[in-house]
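What follows is a single structure, and I will ask about it in a moment.
Taken from a larger complex, these chains appear in their original positions, while the remainder are omitted.
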């Protein structure tokens, strides 16, 4: 039986699953089946169904049919969340980095300091731009996009590096604002 | 005849309207009719149709059936964009502030320094939280949400203050990353 944890966030009430519109309930049940537990971000965004739909539709648009590899997307997420000090995203997407990159230590490296993480030069350039767009967006210039091109990223991939970074600057702030809490399961996932 | 301006953004190519999926073309034509011109953000996001759909669906969710007044939403947008130094959002949403608040100088105040803008105490508190969530998200605490409550905002309105702020931290970064340019019309709209 799927249940939404009251501990999913600290600053707003988590609704009951049975009170949710059908499409939310179905999405949540699908995610729960896939993961083996209900990631708390679904319980939290259910507070406002129209935002739930928009938030996850955007997420889906970013990861489906992307020019980036899924592990690259998750690496950006974790590097950005490390800069923004987002507890939920560090932990939940840290697990995804470990799983998609099949690497038990990469997420901890990226959360701390992407500059010393074990990544290829191309991905280092990708993370340089993602972090700059996070910290000092006005300073991202055409030369940064040119550096991505020279590192082998297509024009569509470059757009997506910007979009994933921008999206998680939103997510990090919303998770921090509502004080979302990662499920205990995420902390240990993919560690061996 | 609607046409997407090549000048809508500097760093990615703007597609031709006729090459777009029907739903994008219809949205763009509707917006053009409403505004009298095609706001460049529609031309820019058309570069990636799945992102276009997600971005504007999220926007629509934020402004439709909101517990905030529309002028409050636009005030948050402009205060956040002033902090993030986003040219597109300063100018396009500056026009919306002038129109919705029926005030020709308020947007320029908010872009510069929301602390000295002519707003009510409640809205000053709202902007305090929005700017803090933009600049130092980890420092937003329960006491900030409590301050909003005391200022008269409902729980749903407080969630939305967070969501609007978070969303424009995404928008600002995407507009800056792609170097989107506001239409000339926006600069003068609502100035008398």
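As written, the chains take the letters A and B, and residue 1 is the first residue of each chain.
As a working rule, a residue touches a chain if its C-beta (ideal position, glycine included) is under 8 Å from a C-beta of that chain, and two chains touch if they have at least 3 such contacts.
Remember, predicted model here, so these are calculated numbers, not experimental data.
Peer 1: Whole complex: how many copies, 2 being shown?
Peer 2: In total, this homomeric complex is made of 6 copies.
As a convention for this text, only the chains that are shown with their structure count from here on.
Peer 1: Take the average of all CA coordinates in subunit A, do the same for subunit B, and state the distance between these two points in whole angstrom.
Peer 2: The separation of the two C-alpha centroids amounts to 23 Å.
Peer 1: Quick one: in the complex, what on subunit B touches subunit A?
Peer 2: So the residues of subunit B touching subunit A come out as 10-13, 47-48, 50-51, 53-55, 57-58, 60-62, 64-65, 84-86, 133-134, 137-138, 140, 142, 145, 155-156, 159-160, 162-163, 165-167, 169-174, 176-179.
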